[in-house]
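In this view, the complex is presented without one of its protein chains, the others remaining in place.
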Amino acid sequence: MILHILNRPPSSSLAYRDALAAMDATDRLLLIEDGVLGALTAQIRHFQAIEGRLFALREDLSARGLEGQCDASVQVIDVDGFVTLTEEADKTVSWF
Amino acid sequence: MILHILNRPPSSSLAYRDALAAMDATDRLLLIEDGVLGALTAQIRHFQAIEGRLFALREDLSARGLEGQCDASVQVIDVDGFVTLTEEADKTVSWF
Amino acid sequence: MRYGLLVEGAPYSSQASHSALRFASALVARGHRVESVFFYHDGVYNASRLAAPPQDEPHLYDAWRSLSAEHGTQLQVCIAAALRRGLLDAREADRHGKTGHSVESPFELTGLGQLIDLGREVDRLVTFAP
Amino acid sequence: MRYGLLVEGAPYSSQASHSALRFASALVARGHRVESVFFYHDGVYNASRLAAPPQDEPHLYDAWRSLSAEHGTQLQVCIAAALRRGLLDAREADRHGKTGHSVESPFELTGLGQLIDLGREVDRLVTFAP
Amino acid sequence: MSSTVDFSGDLLVILRHAPHGSSWLREGLDTALVAAAFGQTVSLLFQSDGVLALTKGQGAGPLGQKGTAATLDMLAMYDIESLYLDPEALERFGLGEQDLLLPAVALDAASLPRLIAGHRLVLTF
Partner (left out) sequence: MSSTVDFSGDLLVILRHAPHGSSWLREGLDTALVAAAFGQTVSLLFQSDGVLALTKGQGAGPLGQKGTAATLDMLAMYDIESLYLDPEALERFGLGEQDLLLPAVALDAASLPRLIAGHRLVLTF
């Protein structure tokens, strides 16, 4: 399993498209920084191909006041969860 | 007439969408830097709403080897033409 | 006409500085006056006197200085954006207890108010962003 | 595990430095070792000893130094990316005829080869981009 | 948007970036505040990801990064009262007026070019 990390939102950048194309059926995607905008229910359609394997960093959601708008299908994790994801992954790939 | 300046390509950034939304029927759009990728025939559909008012900077096309791929509907100008566009415009607005 | 430029991209990282310099020389060649270049956001990094680019690449710092020397263009650097990024003139270095400085004349640290004044004074203000 | 971080965003301009620092402290809290942070692209601006951020904002330069002092993390700065951007240690300043320098220990100017070595040595290399 | 609204002013600052991820939003707001302090009439347009600057419940970042929500409170003090937003951007994030810290006028498609035309200087952040 590879952990992909995306810090750009699909509302303004198409970087998510390249990240998704690079993922296989077991890889995971973590949304951080402005990337968490993609975790909102109104944006989640961009990530439907990887449902169940999409994560978002809680502190980046909450700094933006968006924790309540985060889609239920997204696994919201804190920074320790971020560490765990990197432990469990063979490697990480960052998209920006 | 207002001159809008865009330096991001529609192939990776959605900034062009905001620029187009800001333009009225007489405004012009100049593509510079990586923005000139939008002037290619294969990309020109993103700008069909402003046909005849779309410009691209020649030296940015040619540094990228793309002058031959530029769509015929785009007015290719050199840097003096850029100056002229700013003279003719009431003001400029940059999108990135 | 009187022009002002707003440069927001770091040198070498983005093409913004190159584009602004190129546009500035076309302006003066056409008889326009470039009153000032205002550096904001990562554009403030253009003001570092310590830049040492490879010899086969454009020396952007020197190019800004030439523009200023030959055409009287002011080179104004937003002080708030500059300080947090490590761009300090001798006075600010002293004020912040740092030995050494990274900004000197013809670049000058100045407030955002100068950008507002510039926008009011010139006929055209053109932004070059990263 | 042994981790390396690659930081490519300028401090304050993007969140990359904040995210990397935050992740680094979570790593060490969990007992991992952060061998090195490699600064590339605009990340090299993190190494400026002259940074003077407002007092009510995180002092990123000091935070990097603390990471290094407390956990032995190396702070490696790509020399090619640094020189053109005005990040010089005393030796490079001398070599380029500049008075004053902007980089000093624990930050060290080093070649890209160190990034390759880091990638080879550590169990995980995580990139924080702007 | 009624055509009787006055879209004129000295400076229009267009905010297109979200809080926290970059310094664009902060630098745009600072520009607006300084312009107002210099006696300019300033309007703000929240466009694209910039509409998120207006959401309730924003806080500091994990290292204590301040964010920009507090700066919004200062707009009224500086007499910056012409706040506009792109309703499409708001809808893109599933947000409505009830989610916003401050009221901003939703611009229809025809009004945005008029807003830009009505200001002497337009800066995008």
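Chains here go by letter, A, B, C, D and E, matching the order in which they are written, and residues are numbered from 1 within each.
Just so we're on the same page, a contact is a pair of C-beta atoms (placed from the backbone, for glycine too) under 8 Å apart; a residue touches a chain by one contact, two chains touch by 3 or more.
Predicted, not measured: the structure shown is a model, and the values here were computed from it.
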| item | value |
| --- | --- |
| Left-out chain, listing which of the shown chains it touches | A, B, C, D |
| Touching residues on chain C - with respect to the absent chain | 12-15, 18, 21-22, 56-58, 63, 130 |
| Those residues of chain B which, in the complete complex, touch the missing chain | 7, 9, 11-12, 33-34, 37, 40-43, 59-60, 62-69, 79 |
| Positions on chain A contacted by the hidden chain, ascending | 2, 14-15, 17-18, 21-24, 27, 90-91, 93-96 |
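In the analysis below, only the chains that are shown with their structure count from here on.
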| item | value |
| --- | --- |
| Joint neighbours of chain B and chain A, given as chain labels | E |
| Of all other chains, the one whose Cα centre sits farthest from chain D | B |
| Interchain centroid distance [CA atoms averaged], chain A/chain C, Å | 38 |
| In chain E, residues with contacts to at least two other chains | 16, 20-23, 48, 61-62, 65, 120-121, 124 |
| Residues of chain C whose C-beta touches two or more other chains | 41, 125, 127, 129 |
| Chain-to-chain touches, reported pairwise for every pair that qualifies | A-B, A-D, A-E, B-C, B-E, C-D, C-E, D-E |
